[in-house]
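What follows is subunit A.
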Amino acid sequence: MDVAFLFDLLLAALIVWLGWRALTSESLFRAIVLFVAFGLAMGLAWVRLDAIDVALAEVAVSAGLTGALLLAAFGGVQRSGDDDDEP
Partner candidate 1 sequence: MLYSLAGIALFCIALRAVILATAPLRAILAVNVMSSGVFLVLVALARRTPGLVADPVPHAMVITGIVVAVSATAMAIVLTQRLRANVSAPTVEDTPGAGP
Partner candidate 2 sequence: MTALEPGSTWVVWLIVSPLAAALIAFLLPRVAAAIALANALFMGVAALALLDLVTEQGPHRYSLGGWGAPLGIDLYADPLSGVLLVVAAVVVLATLFYSRDYLARTAIGPLFWPISLFLHAALNALLLSADAFNLYVTLELLSLSAVALVALADEQRAVAAALRYLLASIVASLAYLLGVALLYHTAGVLDLAALAERATWTPATWAALGLMTAGLAVKGALFPVHFWLPGAHSYAPSPVSALLSALVVKAPFYVLLRLWYAPFAGAPEAVGTLLGLLGALAIVWGSLQALRQARLKLLIAYSTVAQIGYLFLFFPLAQSRSALQGVTVFILGHALAKAAMFLAAGNMHKCLGHDRIQDLHRVARELPVTLAAFAVGGVCIMGLPPSGNFIGKWLLIEAAFAQGEWGWAVVVVAGGLLSAAYVFRVLGHAFTVDDKPVDASGAPASMAWAAFALALLALTLGVFAAPLIDLIGGPGETAVAHLSSREP
Partner candidate 3 sequence: MTWQAALPLLVLASSLLPGLVIFALPERSRTLRTALNLSGAVVKLFLVVWMLWQSGQGVHYELRAALLPGLDLVLRSSELGLFFVVLSALLWLVTTIYAVGYLEDSPNRSRFFGFFSLCVTATAGAALAGNLITFLAFYEMLTLATYPLVVHRGTAAARRAGRMYLAYTIGGGGVLTLGTLWLYSITGTLEFVPGGIVAPFVDRNATALSAAFVVLVAGIGVKAALVPLHSWLPTAMVAPAPVSALLHAVAVVKVGAFGLMRLVFSTYGVEAASGLGLAQGLAVVAAVTIVYGSLRALAQTNLKRLLAYSTVSQLSYIALGIALGGAVAATGGIVHLVHQGLMKITLFFAAGNLAETLGVHEIRDMRGAGRRMPWSMAAFTLCAFGMIGTPPMAGFISKWYLGIGAVDSDAAWVVWLLAGSSILNAAYFLPIVWAIWFEPPPEQWPHDKRSGRAETSLMLLVPTLFTAAMALAVGLFAATPYSPLEWARLIAARQYAP
């Protein structure tokens, strides 16, 4: 088992774990932060998959801007009280 494969395995696991945490975290703020981290991990994965173009787009648009949008929206949520009313 070579190092590259191990790295891929770890990265894939990390991505799934981050995705899972981002969706199940109790606090919405933490969920969004986890989502941004998830986006950065995705960027790494794109690089591993020889998709530099996608990696750049992911980091700039997906992780960056989507994260910013979510955080901006979260600011609104916060002021209005909690939004973590998951059953």
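The candidates came about this way: all candidates are chains of the complex that A comes from, given by their letters.
FYI, contacts are C-beta pairs under 8 Å (C-beta built on N, C-alpha and C of every residue); 3 or more make two chains touch, one makes a residue touch a chain; residues count from 1.
For clarity, every value in this text was computed on a predicted model and none was experimentally measured.
Asker: Tell me which of 1, 2 or 3 touches subunit A in this complex.
Answerer: Only one option touches subunit A, namely 1.
Asker: In the complex, go through subunit A and note every residue touching candidate 1.
Answerer: The contact residues of subunit A facing candidate 1 are 8-9, 12-13, 15-16, 19-20, 22-24, 28, 31-32, 35, 38-39, 42, 45-46, 48-51, 53-54, 57-58, 61-62, 65-66, 69-70, 72-74, 76-77, 80, 83-87.
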